[in-house]
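All protein chains of the complex are present and in place, except for one that has been dropped.
Letters A and B mark the chains in the order given here, with residues in each chain numbered from 1 onward.
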Amino acid sequence: MSKNTVGSLAELVGGQVQGDPALEITGVNDLRLAKSGEICFVRDQKYIELARKSGAGALLVHETLDVEAVQVVVKDVHAAFAKIALHFHPVPRAEEHFIHPSAEIDPAAVIDQPVQIGAMAVIEANVQIGAGTVIRSGCVLAEGSRLGTDCLLYPRVVLYAGVQLGNRVVVHAGSVIGSDGFGYASDEGRWLKLPQLGSVLIEDDVEIGANTTIDRATLGLTRIGPRSKLDNLIHVGHNCDFGADNAVAGFSAFSGSTIMGNRVNCAGHTVSAGHLKVADDVRIGGNSVIYGDVEEPGDYIGYPLQKKSRWGRTLHILNRLVEMQEKLRGLVRDKEESGKGKSE
Amino acid sequence: MSKNTVGSLAELVGGQVQGDPALEITGVNDLRLAKSGEICFVRDQKYIELARKSGAGALLVHETLDVEAVQVVVKDVHAAFAKIALHFHPVPRAEEHFIHPSAEIDPAAVIDQPVQIGAMAVIEANVQIGAGTVIRSGCVLAEGSRLGTDCLLYPRVVLYAGVQLGNRVVVHAGSVIGSDGFGYASDEGRWLKLPQLGSVLIEDDVEIGANTTIDRATLGLTRIGPRSKLDNLIHVGHNCDFGADNAVAGFSAFSGSTIMGNRVNCAGHTVSAGHLKVADDVRIGGNSVIYGDVEEPGDYIGYPLQKKSRWGRTLHILNRLVEMQEKLRGLVRDKEESGKGKSE
Partner (left out) sequence: MSKNTVGSLAELVGGQVQGDPALEITGVNDLRLAKSGEICFVRDQKYIELARKSGAGALLVHETLDVEAVQVVVKDVHAAFAKIALHFHPVPRAEEHFIHPSAEIDPAAVIDQPVQIGAMAVIEANVQIGAGTVIRSGCVLAEGSRLGTDCLLYPRVVLYAGVQLGNRVVVHAGSVIGSDGFGYASDEGRWLKLPQLGSVLIEDDVEIGANTTIDRATLGLTRIGPRSKLDNLIHVGHNCDFGADNAVAGFSAFSGSTIMGNRVNCAGHTVSAGHLKVADDVRIGGNSVIYGDVEEPGDYIGYPLQKKSRWGRTLHILNRLVEMQEKLRGLVRDKEESGKGKSE
């Protein structure tokens, strides 16, 4: 990597430099921890004291601040910081071809160059792996699974037979993609397995967290749309279909045939009852249960799911349910007493 | 597999053929995707238009429909479809004996023939594996674990020492069976581990999803009864005892010593507080919390768990708690005003 300066980084993020553009920058950091060769971001004026005390050599700011450090003025400090952090710490890709001698590669696998395959990895017949892809130790890619270019699989990821990943897909350790959907028919009280004959398609630029499970479709495809991000310990049932640019935080679960639009956000511990549709641009707060279609964009939260503004009041009432009941009892008592009074 | 015809499949499911029984059938499919050599099911009259448009050569129906395709009339179309799908796509079993050369098999393991053991699998001392069983790549079977005949372990399943599986047990990738139960004694504010000395018994025909964990008992056995089905990301605590023919959908958790009867169904995201009993033939809806014994068969749901019919109303009220509070406030205000009126 060639030398990075405030000027070159400002160019990267389309920012205006206030101060010396020739200052060399070697990395990113937090305002509290930064040293003179590092660049930080200042979210807003509230952080100005922290910014003044910071050892950072350069600051990403939304508007010029009254501080000594060199400043780069940008429209969106958070996005600019991510771009610069990614510049210093890009997602790993295979630059040189290397297959660990302990990896077990079926001769009928089709592997482009360069790729990196770690120790103890198992690549079965007819697997396809695109150039630039990194498969870490202990992954198992079952028969006929396909990966595009520049993917990154952390240790011990399992792809079931036929699962397909696009380009630049990242999957964290222990995740399982393509396991059977939970489908059984009741045959006079006994469960008959419904063979799960579909597959899973993970589209370009998706990132999936650790120990997440994505089931194959009964027939057809379970799909995670391009650029969507899923966190750890998420269960995606069979025939779910997620659109583009979704973000789902950890410890969430989507029953079969949950159909999500584009740019849907789910905070942690969101659960869907399945067989329902969520519109584009819906944002769902944490600990929500989606029971039915969500047809309008906007902010929702709760159990049952409500508009966000409304849920705040509902939660407040849940917190005061004891007092509410006492008031109600008081009214009922008054009424009974007044009733007695009348009958006397 | 010999040629399958509508007639041979009708015989398999005990159905009556309407049309040409000699029509060859090569697989199952969805009404929307089916081709002429495929058989589908029609759930009820609502799907008749789809059935008419379908390219399917044959249809499983509950009663004769006014369509062109050959029909097989059966009592239960869903069960019949599962039987035919399983006929075309049976659960894999080992037909020929094959142990991958990279697998690590302890000489003291007792392995019947034929079995299939995948790459990088680890089979420790005194493990027993019955004929027909398939162990996929990267599984670890710790000392003394025992598997019956015709089991199927997907990649990277871990069986702890001494865990016992019956016959035809299927375990999906990444699941862990026999990990220590969560047992500690408090010793003046510090946790002392209670060694978990029991084991786990998974009975015949159980299927377990991906990344599920089933803890060993403190003493005695954690048990999953015959033909029960567990989905992905389920936590089964120590000393749980599940009866026969249960079905538990994904992202559920059962604290220690949850005792479930037979034919218990739990929808997704069901949680049990543990040290409680659930009777036979109980069906629990999604997102429920089981806090105490469930003594009568029937349909339950909610938090707290209620009869299903009641929970629908409760959920409706939760949704309208804001209006309920407003009404209550109105009444309290009226009362206060009328009180003032009287005192004036």
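The working rule: contacts are C-beta pairs under 8 Å (C-beta built on N, C-alpha and C of every residue); 3 or more make two chains touch, one makes a residue touch a chain.
None of these values were measured; they are calculated from a predicted model.
*Asks:* Tell me which residue among B:Gly14, B:Pro304 or B:Gly339 touches the hidden chain in the full complex.
*Replies:* Here the residue in touch with the unshown chain is B:Pro304.
*Asks:* If I consider the whole complex, including the chain that's not displayed, which of B:Arg156, B:His172 or B:Arg263 touches that chain?
*Replies:* Reading the full complex, the residue touching the unseen chain is B:Arg156.
*Asks:* Looking at the whole complex, which of B:Leu12, B:Val91, B:Leu194 or B:Leu276 touches the chain that is not displayed?
*Replies:* B:Leu194
*Asks:* Can you work out which residue in B:Gly138, B:Pro226, B:Gly261 or B:Gly285 touches the chain that's missing from view?
*Replies:* B:Gly138
*Asks:* For a quick check of understanding: of B:Val13, B:Ala80, B:Ile202 or B:Leu233, which residue touches the chain that isn't displayed?
*Replies:* That would be B:Leu233, which touches the missing chain.
*Asks:* Which one touches the absent chain: A:Gly55, A:Gly162 or A:Gly268?
*Replies:* Looking across A:Gly55, A:Gly162 or A:Gly268, the contact with the absent chain belongs to A:Gly268.
*Asks:* Just checking the interface: what residues of chain B touch the absent partner chain?
*Replies:* 102, 104, 120, 122, 124, 138, 140, 142, 156, 158, 160, 174, 176, 179-180, 182, 184-195, 197, 211-213, 215, 219-220, 233, 235, 237, 253, 255, 271, 273-274, 289, 291, 303-304, 306, 310, 313-314, 317-318, 324, 327-328, 331, 334
*Asks:* Which parts of chain A are in contact with the chain that was left out?
*Replies:* Residues 28-30, 33, 76, 78-79, 81-83, 85-86, 88-89, 91, 100, 102, 118-120, 136-138, 154-156, 172-174, 207, 209-211, 227, 229, 231-233, 245, 247, 249-251, 263, 267-269, 286-287, 315, 318-319, 321-322, 324-325, 328, 331-332, 335 of chain A touch the chain that is not shown.
The rule we apply is simple: only the chains that are shown with their structure count from here on.
*Asks:* Please work out the Cα centroid separation of chain A and chain B, and write it as a whole number of Å.
*Replies:* 26
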